[in-house]
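To start, the structure under review is shown below, and the notes come after it.
Heads up, one of the protein chains got dropped from this complex, but the rest are sitting where they should.
== subunit A ==
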Amino acid sequence: MTLQPSASPLSAGLPETPVTVPAEPQAPLPAARSPTALALRRGLHHGGFMIGAVILGVIVLAALAAPLIAPHDPYAQDVSRRLIPPIWNAKGSWDHVLGTDKLGRDYLSRLIYGSQISLLIGIAAACISGLIGTVLGICAGYFGGKVDALVSYVVTTRLAMPVVLVAFAMASLVGGSLKVVVLVLGLLLWDRFAVVTRAATRQIRDQDFVAAARAAGFSNARILFQEILPNIFNALIVVATLEMAHAILLEAALSFLGLGVQPPLPSWGLMIAEGKPYMFFQPWVITIPGVALLVLVLAINLLGDGLRDVTAPEGRR
């Protein structure tokens, strides 16, 4: 291939002959695979990652398809059919596979709709806190100096506040609702994002490709978005899963204490709270939402751990 004679100063001094440079003996290149694709391939062979992904996938599907698969209206009360035991009990019926609660609402339907609440809160809180924490952390890590000192001070301040206590206080002051829970959790759980982003950014910042980007005259914004953010994304995803699980558990705790999601919304924490008086004689009313909560949080954590494992050796060989 010859270079175009007039295209650029680069080609100005070039002879007409094809450019020949002694090339290294090239091994046949493997198919072009992005680091993300490679990590996902590794993920397919990672037990924990797959188990977590499958369980989480099922729960997400159930939440999305709730109106289609829920056998009953989760709000429809029928006092004549209250506290029917689930199917594995001798008195259970196929009409209510997981039984009914104290107001005669179908437990399976409430469980399915409850997954919407849990996932919504987990994802929304992780997004809000992720945004706050990442912006703070990436600025602190990249600019260093005074910015770093300021951000570190804010992080320390935040770490000095007991999350659960502050969340309870806020929710009881403002009054519990879905919106309040999401906001309170989102505004409280960003510390780990900030700490992890800051450390990861500091590592990437000293790499030569960032120096190359600066030498090419990139603006700081471009360097942050193009060079640094994609490289800390793995770490962010792992933290996001942890915080999601954290937020889901906190929501359950808040709702259990009556400070979170308000009835009649079918939150799992609320279901446990409402079942409290019956736990000795109708234990399923608290074990069923309890197990659901456990499985969801476990799945998210398995997925997070798996992601950490499969993305760690990335890029470098």
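Keep in mind that, in the parts below, a residue touches a chain if its C-beta (ideal position, glycine included) is under 8 Å from a C-beta of that chain, and two chains touch if they have at least 3 such contacts; residues count from 1.
Following the convention adopted for this analysis, contacts and distances are computed from a predicted model.
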Subject >> Complex member absent from the view - protein name from UniProt, among "Nitrite/sulfite reductase", "Hydrogenase HoxU", "Sporulation and spore germination protein" or "ABC transporter ATP-binding protein" >> reply: "ABC transporter ATP-binding protein"
Original post:
Looking at A:V79, A:L173 or A:A216, which residue reaches the missing chain?
Top reply: A:A216
Original post:
If the missing chain were put back, which residues of subunit A would it touch?
Top reply: 1, 3-4, 7-11, 13-14, 19, 21-24, 26-27, 29-30, 32-36, 38, 207-209, 211-219, 222, 226-227, 230-231, 233, 314-317
